[in-house]
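All protein chains but one are shown at their positions in the complex.
So that you can tell them apart, the chains are marked A and B in the order they are listed, and the count of residues begins at 1 in each.
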Amino acid sequence: MTGQPIAATAHKVKRAEKPERRFLFSPWHLVLIPIVVVMLVPLVWMLVTSLQTLGETRVYPPTLVPHSLQWRNYSDVLRLAPFGQWFLNTTIVTVAVVIGNLLLCSLAGYAFARIKFFGREVVFLLVLATLMIPFQVVMIPTFLIVRRLGLIDTLGALIVPNLAQAFGIFLLRQFFRTLPIELEEAARIDGASRLGVLFKIVLPLSGPALATLAVITFLWTWNDFLWPLITIYSPSHYTLQLGLTTFQGAHQTVMNLLMAANVMSIVPVLLLFFIAQRYFIRGIATTGLKG
Amino acid sequence: MKRLWLVAPIALTVLAVACTSNNTSNNNNGASSSPTGVVKLTMWMGYTPPPPVNQSYEYISLTGLVKEFNKTHPNIQVSVQYTNSDYALNKAIVALQGNKQPDISYQYGTNMPQLATAPKLVDLTQKVQEPGFNWNDFFPGERAVATINGKVLGIPALVDNLAVVYNKDLFAKAGVPTPTNDWTWSDLMSAAAKVNDPAKKVFGMAFPMDGSETTVWEYEAMLWAAGGDILNSDNTKAVFNQAPGVRALTTLQQMAQAKDLYPDFHPDAGKSEELFNSGKIGMIITGPWDLSSFPAVHYGVVYMPSFDPGGSHQTIAGPDNWVLFDNGPARVAAAWEFLKWFTSTPQLLKDAMATGHLPTRASVEAQPGFLTQFGQKFPGEDVYAENLKNVLKARPQVPQYPRVSTALGQAIVNVLLGKGSPQQELNAAASQADGFLAIPQ
Partner (left out) sequence: MQVRRVLQSDHVTGWALAFPAVLLIFVFGIVPIIWSAIMSFQRNNLIAPPVWIGLENYRALAKDPLFKTSVAHSIVYTILFVPISVAGGLLVAVALNRKIRGVRFYRTAVFVPVVVSTIATAIMFLWLFDPNFGLANWLLGKVGLGPYGFFDSVNGALYSIVGMTVWGWIGFDVIIYLAALQGIPQELVEAAEIDGAGSWGLFRNVTVPLLGPATLFLVVWSTINALQLFDEVYFLTHGGPGTATYVVVFYLYSLAFSQGIAGYAAAIAYVLFGAILVLTIVQLLVGKRTVYYAS
């Protein structure tokens, strides 16, 4: 596309941007606020329900305003259920899976994106194919494999099968392909290995994609229910989602405590997402490419 | 920095596996038989542990009994593991594949046909004939559910039945006389019509409309009361499309056409119960488990109506079972010891009074003063306990039943949605059912 001389490395040059005037009231707020209201309705409902007494939750249509704010529901959940244990287990599993995916999917995603190796297209299609069978069908064979590895009823059962997921490979392959290849070619000519190019050039430019992968993988692992249900037996190894089922009693659901527990369990994910926003800023410009 | 990327996930995995690895040399959830002769058993049950304490009385009663057993039987130690009963079949299936099944498990009665094919399910037919166990003390409807192809495969764990729960205040306001146990379907229909008030969004009776077993089993109670059956005696043909079946479905159709029914498309979500508790529904056909969902209502419980005056008030029960899995002769013997003790009259009496569970044995109900005390402590449950004598039949415990039920459920919903006549829809469902019944199992 070019034939022009290319810079040897990518500079992150903060170009002289148009001064972004932060309006006190940009017209975009008018668009975004209604959208946000619609999106937030469930959270509001969960919060309200979590502050009700059990009796208040038993009516229909639901009362949207609790008569009293039962903050004790939250302390009840923490005190009476091994919430801390569930939280710890889930955190260990989720952090391991996220780190594993960030690493392994970067390696594989880069290979699929940039390196022409024997069988690449077929293997990629096979990887995608694993997404095309519903989990309910493959969960029993998967269980048997995990059992043969001796991992049943350990957190390993939740970690090892998920260390690299097709989603991550697919996402990063697509993203890496959008990066200008000249940077990588230049680095290779200068003698960098493939691995070096990946870690020194490609990954630093992939902040948004990696942040996305981290958040989504975190979310799925955090919320995973079916797989822990069939592989974990001891209550001391329960994850949050499994623990929440103990609020769904044999005959009735303890809705207010369940919602309190639910609220507490989604806070970390939202927090992570909020923090990850820093990787979504505009202005990571690359320069010296399109001459 | 690069190295850290590589090391971290591996280290975390190893750490997690090591810290939490449940000595993989030990199969079957840590239960085992040690050389000193103490047999350790695992029991799966679905009663939720606290919190909150006031919702976990079933768990407390059960674990109290288990503790007592463990104390008095030092060479058999039972440990209890919570497994949500909705998922107990799934977990058992998976566990059986991996040889990690428990010794005792709570299973819905509807799971029995599928479980019956498991090689490791213990056959209890001989055991229940042991002197002193008194198998016939359990109500006939329970024994029918626990018996598949002539083999006894479970011991009744819980029994219930369907009756009509009505809102006394709504009835009084609408001028409906208090229903008595010998009332008829015309009495019920006229009560529903009087209570029904579209302006105030009050409905006469709730009915589950999702076509699932929840819909079907309510219909089946009516089918039996009308003198019909679901399948013929050797379970090869559907007979619910004969005259009694049509009569039962027509009754429902009439109520739907008169708009006296609240169609609940999501019965599992508890909407009907919540609406009933909010005074928006006059009657709900349900079981004893729901009574504690109605704290805000003055409710009464009455038998299912008969079709003709003086006719049958047959109802349906959904008993659940304790099943045993084979983990070796020592553990099977120990598990049977435990189950015998656990389901004997004194223990059941204690449990009934602590939890409001209907007694599974007739001898418990026959204890002097039981019904009065029971009814005082758990208002309405005495009616359910007495109603057990109206449970004469059980749903066919054949593997094809779920598919038959789906076809029948669709027919019922179609009629109530006005998409077909009762005879038409029941005929269609019956021919589908015949097809399923013909598939070799």
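As a working rule, a residue touches a chain if its C-beta (ideal position, glycine included) is under 8 Å from a C-beta of that chain, and two chains touch if they have at least 3 such contacts.
Please read these numbers as outputs of a predicted model, since none were measured by experiment.
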Discussion item. Out of B:L115, B:A146, B:A174 or B:I316, which residue would touch the omitted chain in the full complex?
Written reply: B:L115
Worksheet item: Touching the missing chain, which residues of subunit A?
Response: 1, 15, 17, 20, 22-24, 26, 28-29, 31-32, 35-36, 38-43, 45-46, 60-62, 104-105, 107-108, 110-112, 115-118, 120, 123, 125-134, 136-142, 144-146, 160-161, 163-167, 169-171, 174-175, 177-182, 194-195, 198, 207-209, 211-212, 215-216, 219, 223, 241, 259, 262, 266, 269-270, 273-274, 277, 280-287, 289-290
Item to complete: Tell me where the left-out chain touches subunit B, residue by residue.
Response: 89-90, 93, 96-97, 113-115, 117-119, 201, 209-212, 263, 265-266, 268-269, 271, 275, 399, 402-403, 406, 410, 413-414, 417, 419
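FYI, only the chains that are shown with their structure count from here on.
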Discussion item. Which residues of subunit B touch subunit A once you look at their complex with the stated criterion?
Written reply: 2, 5-6, 8-9, 12-13, 16-17, 19-22, 24, 29, 46-53, 55-56, 58, 81-82, 84-85, 87, 90-91, 93-94, 97-98, 100, 270-271, 273-275, 277-278, 280, 289-290, 292-293, 295-296
Worksheet, complete the sentence: subunit A contacts subunit B in the complex at 54-55, 58-61, 76-77, 79-81, 92-93, 95-96, 99-100, 102-104, 139-140, 143-144, 147, 150-156, 159-160, 163, 199, 229-230, 233-235, 237, 245-254, 257
